[in-house]
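A single protein chain has been omitted; all remaining protein chains appear in their positions.
Take a look at subunit A:
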Amino acid sequence: MSSENGKLLPETDAGGLNFEATELTLGLPGESRVTSDGVAKLGSKRGFSETVDLSLGDNKNTNKFGQSQIDVPEAAKSPVSKAQVVGWPPVRGYAKRRTKSCKYVKVAVDGAPYLRKVDLEMYNTYQQLLTSLEDMFSCFTIRNYLSDKKLDQVNGIEYVPTYEDKDGDWMLVGDVPWQMFVESCKRLRLMKSSEAVGLAPRTPPKCSSAS
């Protein structure tokens, strides 16, 4: 499983501190975050999933435990990785087919005090990604060029989603097929619309689905 997440452990291994209370959120003041069953749990796994996001991939639903549905890599679930028994559980071809690889990229939002990380492999379309970013940074609106509709404005500031590709260039999100984007994206930046003058196209780019 991804070793990248091992690096996040020291942050989350707060070992029983009231982590939630000290956690900064970007939501509107007083907005409640979906939590797990209310009991402050020890151990790093839940803390980790709460800090990443609570509704990645599907902003409408969380499961009964209020936990996000991400496949949180094993390394993050316990301080010591559980040694896997060969061939157990008896699931076929798992390494090949079902477990997706992780592709965590940093997300920076102009004006936000700190960055977030999202796993691009959790999504299948641009819409899913942008919706999820919108939830993560819920007090901003993100200009969605793809469906050519403006998202509801909350406080009047629009953001343009951009990303840095493998060549180091900053690109507008949405031009290339989704899979190509996932492969080439190194980091995301939600740029203030006002700064994007001259970059943001007037007509929405034609985006074909993965082919």
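Going forward, a residue touches a chain if its C-beta (ideal position, glycine included) is under 8 Å from a C-beta of that chain, and two chains touch if they have at least 3 such contacts; residues count from 1.
Going forward, contacts and distances are computed from a predicted model.
Choosing from "Tctex1 domain containing 2", "Integrator complex subunit 11", "TRANSPORT INHIBITOR RESPONSE 1" or "Centromere protein O", the protein name stored in UniProt for the chain missing from the display reads "TRANSPORT INHIBITOR RESPONSE 1". Considering the full assembly, A:Gly87 is the residue among A:Gly87, A:Pro113 or A:Gly168 that touches the omitted chain.
In the full complex, the hidden chain is touched by subunit A at residues 1, 45, 58, 60-61, 63-65, 67, 69-72, 74, 77-78, 82, 84-94, 97-99, 124-128, 146-147, 178, 207, 209-211.
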